[in-house]
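A protein chain is absent from this complex, but the other protein chains hold their places.
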Amino acid sequence: MIRDSCGVVGVIGKNASKYVYRGMITLQHRGQDSCGISSYDSKDRMFKTKKGYGLVTEVLDFENIKPLVGSFAIGHVRYPTVGSHGEPQPVEINYPMQGIVLAHNGNIANYKELKRELIRNEFGFGTEIDAEVLLFTFVHELMRTYNDINAITNLMNIVDGSYSVVMLTGKEKMYAFRDPHGFKPLVYGKNDDMFMIASESAALDTNNIKLLGDIPPGGLLVADMNGYHIHQLIEPHQNSCVFEYIYFAHPESIIDGIEVKTFRERLGKILGKKHKIEADVVCPVPYSSNPTARGYSKESGIPYKEGLIKNQYMGRTFIKKTQEDRERAVSLKYNIVKSVVKDKRVIIIDDSIVRGTTMKKIVKLLRDNGAKEVHVIISMPPIIAPCFYGINITSYNELAAYNKTIDEINKEMVGADSLHFAEIEDLYNAAGTHKLCISCLTGEYPTQKANELSNELKQNGGKTGNGNRPWEE
Amino acid sequence: MIRDSCGVVGVIGKNASKYVYRGMITLQHRGQDSCGISSYDSKDRMFKTKKGYGLVTEVLDFENIKPLVGSFAIGHVRYPTVGSHGEPQPVEINYPMQGIVLAHNGNIANYKELKRELIRNEFGFGTEIDAEVLLFTFVHELMRTYNDINAITNLMNIVDGSYSVVMLTGKEKMYAFRDPHGFKPLVYGKNDDMFMIASESAALDTNNIKLLGDIPPGGLLVADMNGYHIHQLIEPHQNSCVFEYIYFAHPESIIDGIEVKTFRERLGKILGKKHKIEADVVCPVPYSSNPTARGYSKESGIPYKEGLIKNQYMGRTFIKKTQEDRERAVSLKYNIVKSVVKDKRVIIIDDSIVRGTTMKKIVKLLRDNGAKEVHVIISMPPIIAPCFYGINITSYNELAAYNKTIDEINKEMVGADSLHFAEIEDLYNAAGTHKLCISCLTGEYPTQKANELSNELKQNGGKTGNGNRPWEE
Amino acid sequence: MIRDSCGVVGVIGKNASKYVYRGMITLQHRGQDSCGISSYDSKDRMFKTKKGYGLVTEVLDFENIKPLVGSFAIGHVRYPTVGSHGEPQPVEINYPMQGIVLAHNGNIANYKELKRELIRNEFGFGTEIDAEVLLFTFVHELMRTYNDINAITNLMNIVDGSYSVVMLTGKEKMYAFRDPHGFKPLVYGKNDDMFMIASESAALDTNNIKLLGDIPPGGLLVADMNGYHIHQLIEPHQNSCVFEYIYFAHPESIIDGIEVKTFRERLGKILGKKHKIEADVVCPVPYSSNPTARGYSKESGIPYKEGLIKNQYMGRTFIKKTQEDRERAVSLKYNIVKSVVKDKRVIIIDDSIVRGTTMKKIVKLLRDNGAKEVHVIISMPPIIAPCFYGINITSYNELAAYNKTIDEINKEMVGADSLHFAEIEDLYNAAGTHKLCISCLTGEYPTQKANELSNELKQNGGKTGNGNRPWEE
Partner (left out) sequence: MIRDSCGVVGVIGKNASKYVYRGMITLQHRGQDSCGISSYDSKDRMFKTKKGYGLVTEVLDFENIKPLVGSFAIGHVRYPTVGSHGEPQPVEINYPMQGIVLAHNGNIANYKELKRELIRNEFGFGTEIDAEVLLFTFVHELMRTYNDINAITNLMNIVDGSYSVVMLTGKEKMYAFRDPHGFKPLVYGKNDDMFMIASESAALDTNNIKLLGDIPPGGLLVADMNGYHIHQLIEPHQNSCVFEYIYFAHPESIIDGIEVKTFRERLGKILGKKHKIEADVVCPVPYSSNPTARGYSKESGIPYKEGLIKNQYMGRTFIKKTQEDRERAVSLKYNIVKSVVKDKRVIIIDDSIVRGTTMKKIVKLLRDNGAKEVHVIISMPPIIAPCFYGINITSYNELAAYNKTIDEINKEMVGADSLHFAEIEDLYNAAGTHKLCISCLTGEYPTQKANELSNELKQNGGKTGNGNRPWEE
């Protein structure tokens, strides 16, 4: 399992920050490390910001966001990574446009080059997060072109990587745009009271807002108090991150027209057809694999049962405190339902294998509780390459599947009676489209800079000095 | 839904506090308000204690419990109640027996009278938690009888209410005892490395410890480095709290010989036989009702689907911060799976109705998401009386079902197309025994003091000045 | 007594932030509310900032400032005011000049007008502190003139009020400038290892740096790794704030050529010559009045004794927590030396009377401890007008001396056997110059906007809606 990504929200409407806050709670699964809200008020013409480290409900509450007045607000939740320098977003600049705040989900592959160029052009950096590069690039282009649409178009031509951005200016305009590949999701919707942008439609549901659609790859949405327009700025080449469907996104969310839960169920059925296993029960690793296991069960006829119960109270804190011993965490995180697994041939379905430590421990727990056989099915094909678009896989060496056969993975890392992976074709079939980014499964990247970085990594023997951004010194 | 109860753990074995800590994490569902561990070390002959407010993983971690050295340790997790004075446990006294620490799950009905008598006998109180009354009663009887077994026997004759207690002395003995009705669970088990006592067997599973059995009602277990013995001190009248099976306990736990999950599934089948409803889908309110809904589905043939997705990140903090507006919390806590409920006739199953506000909001959310009909089935019969044995129902007036017909409850509080409750007989059938405490369903109590308190409450018109312990001034 | 003002520090040299930190500790008396350091590192070309609320040693320490690497750093300590919105400084902007950070001591009288104009010119505000107005005004002028010297010259012509500023850019230049009246102090110095700017020379002493001089009123100092230059940008009209000499500044500091301690001693002698009182002992209110009382003693021959002992441990925290009852604080803050005052005729010298509550309580304490007579001498003449240049006197009505004779003040507010104030002439004589700002003693202001604000206040009957900046709505 991998934890990564971020979530963004933007609202135009009365008490905007309140609804941004509600959306952020729903998007909490996209990032538990830090969060923040910036609002803009037309009366005193000022930005108000509140940011901090921790869960949304730890940092913010309905009381302490009351000063974040105004009809414009954006918010951000950030993924947890060890040892990162990443400050909470939104990032801000006080000039021009009477100030701009920006929140970003994604990863900039040519961060280093862009930063160098921006410094040359009189910009100064106060953080190491790539949201600042996006913001300053926009400002830089704006000051050259005096035209906001052109500035974002230029940005899209310059910036290599994934970015789903929401941006708010003191001129009372909200911008939402998405890189030409649309790696990361970004949707919009409205009801009678407000207009909303969010990483996932689940955040709209929570606020009872009707989903109107996705910001198109290479597209820009501009909104103000009077309405919104969508502009296609760059030719789109849609490559939605397959990990969003497999693991990240809320099962209720609809991303680029595909409901996450439906994708998972369809994939389960496909796996059921392909990997026929003599077994008594099929169990998901909760919760991302529940629909997949249900699909597998329907197809295979093997009963679906919840054989692992997840401890609801073991959050971020615990994981942070005990990162020196993640295996220990696994046995506290899941209780095995003995009556389900005892003396049974068990199929266990999980979303992915990155380092392999978690699945090894789960197989052991199942055997300790009397499982006669343990068969493992993984919804993702083997991950054999790092991601430069936002998933926290940053080197070759850490990957369980790198330069290994499935048999070797099973023997060395998992220890199951049999181990099965989905294939890329299965993902396409489940999605009903080939418009997916599967770079981490192939090692081929749809953008130039990512390919360069991948080659550098390989030449370094797969090693990286910086866990967070290996392509920097 | 109701949140209440506590959890206790005791371990004899090397690094005892570490395994107590692991057990407490697994019992976190029994109390998220505060927690604590006390250990005793044979080398320096000292007690070490660490207590605090918050989740187990917030207050304690593998690092900060390292000073809690020794082969003896007990721990406690406490339920959250608004405005309570309850300090974290274990409670302690430094004399006699080279010191005693005690952790308690339950509620003492004659707390006030006992406290008055203990003060008369030179005891001084520093908290308002009833664990102190239990501890001092034991010490008082011990000083009269010079005999630990007699002291606990006397305690059982004197103390009215529920108590499942684990107690540790500086003489390196651990005691576990349970009131004669066995209202609250208490089990024990061992493996090669340690001996363990816990509120629920799930805590044993986490530590890979074999469950040996329940402490019998009116029974005492005494353990030290050499082994353990069980003594029956008082004639048992077993009345296991039915709410433990319905809601509190971990589904994997086995309480007084009955597996919680099995109870819930059986009850679901019974309800499916009794309440035949024309519907398209049956959904649980996660997670306590999942097995019940599954049972109902099997019996009725109506497909089981997860129509509500619970936000895993909205913990204690949020609820505390927004208790002035619990309805708001419901819509953030659950996302509705539109594809499951839209244009469907939905059966929704929840464990209980106390005040009724949550279910009302859920019904509304389902209708907002397009449910054609919403039928509600509640696993508990109507709660018509307060509990004096540990459930946080402390007055008649707060009860949705008090002096109301089911139709009235539905109209005034729920707003479903139909509303159904389990009956007491159903609970007996699901449990396979009549040995259950169902006082909150009948208003009749198995102990004298509880009946007196109930009469007092009724004469006060159901009102109470103190939300926590209404039978005190 | 009044607490107010701020302190600024800037260093060029290896590990600059460490010496800024040391300087801030020494300038802590200038502000205990919040503090912050920004550093700039030539290697990664990034600003690092750490800010927070509290004492310097609470917010920062030698450990947590280690990430503030680089050879350029500035710091700020902020005065405490009740109910202010003031965020900690330095403030920052990321464009142009590769970023700029700024720290400011003073008060901008035409804040409101400047802010309005800056918003019109595409600047957006994120705080309510006037440092942001200074920073954006500089940036605005810079973008019009493309010349840093001209930008600051323009700023001096536009901004009305007091400002002693230190500013650092990503182009590795440090700027220090002071308004044309030089209300607030600003000095510079150097040793073999570093160049330093600070509000007071005491901060240089702590770092063993030789004081070279004051930044002249209307002057600018520009420094980089190669050295420094001073430019006179505007014709100077020196009006050093008399309160700095009387109360604010460290006694060891030399401000505009006058040593604070010497000023106080001279003033004490002048008062001794003028106010001859039959008394047995002269006592200061520690510590600001110690030199004054010593001067008085020398002149009068009445022995100097420390009759009040100040509790060293009652800091900011206590005052904040008990602001509803400042009188209570006085008796905890000072212990009376009974042997010094009992049966004695006591002269007590304090720096100033603003509201009068403190002195009233001190007189009572002295009488309670047996003082036969209590005579009060105040080093400042009666304060009869608000300050718009940085002292926290913001309305007429709060002033004990407003529209009152000395006799009335004594009767209503102090209750001494006699009450004496210094006169303006005395201050001039003590300073050896007339180049002092004495606006709060005369109600006449050396800048236009301050005079306007004063008139507005008077027309409002001396009332103000905003304790912090009464001249705003």
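Every chain is named by a letter (A, B and C) in the order it is written, and numbering of its residues begins at 1.
FYI, a contact is a pair of C-beta atoms (placed from the backbone, for glycine too) under 8 Å apart; a residue touches a chain by one contact, two chains touch by 3 or more.
This is a predicted model, so every value here is computed, not measured.
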Next on the checklist: Based on the whole assembly, the unshown chain contacts which displayed chains?
Outcome noted: B, C
Item to check | Absent-chain contact - pick from B:G10, B:G23, B:G36 or B:G99 | outcome: B:G99
Item to check | Option from C:T262, C:T357, C:T433 or C:N460 whose C-beta touches the chain left out | outcome: C:T262
Checklist entry - Looking at B:G170, B:P251 or B:G356, which makes contact with the chain not pictured? => result B:G170
Next on the checklist: Touching the hidden chain in the complete assembly: which of B:Y79, B:Y111, B:F136 or B:Y334 does that?
Outcome noted: B:F136
Checklist outcome for this item: In the full complex, chain C touches the hidden chain through residues 22, 25-26, 28-29, 32, 55-58, 61-63, 202, 205-206, 208, 250-252, 259, 261-262, 287, 290, 306, 309, 311-315, 317-318, 321-322, 325, 328, 331-332, 335-339, 368-369
Checklist entry - Residue-wise, where is chain B in contact with the chain that is not depicted? => result 45-49, 92-100, 119, 122-126, 128, 132, 136, 139, 169-170
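Simple rule for what comes next: only the chains that are shown with their structure count from here on.
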Next on the checklist: Tell me the shape of the graph of touching chains, choosing from line, ring, star, complete and other.
Outcome noted: line
Next on the checklist: Taking each chain's centre as the mean of its C-alpha atoms, which one lies nearest the mean of all protein C-alpha atoms here?
Outcome noted: A
Next on the checklist: Based only on mean CA positions, could you tell me how far chain A sits from chain C in angstrom?
Outcome noted: 50
Item to check | Distance from the mean Cα position of chain C to that of chain B, given in whole angstrom | outcome: 60
Checklist entry - Using mean CA coordinates as chain centres, what's the chain A-chain B distance in Å? => result 37
Item to check | Shared-contact residues (touching 2 or more other chains) in chain B | outcome: none
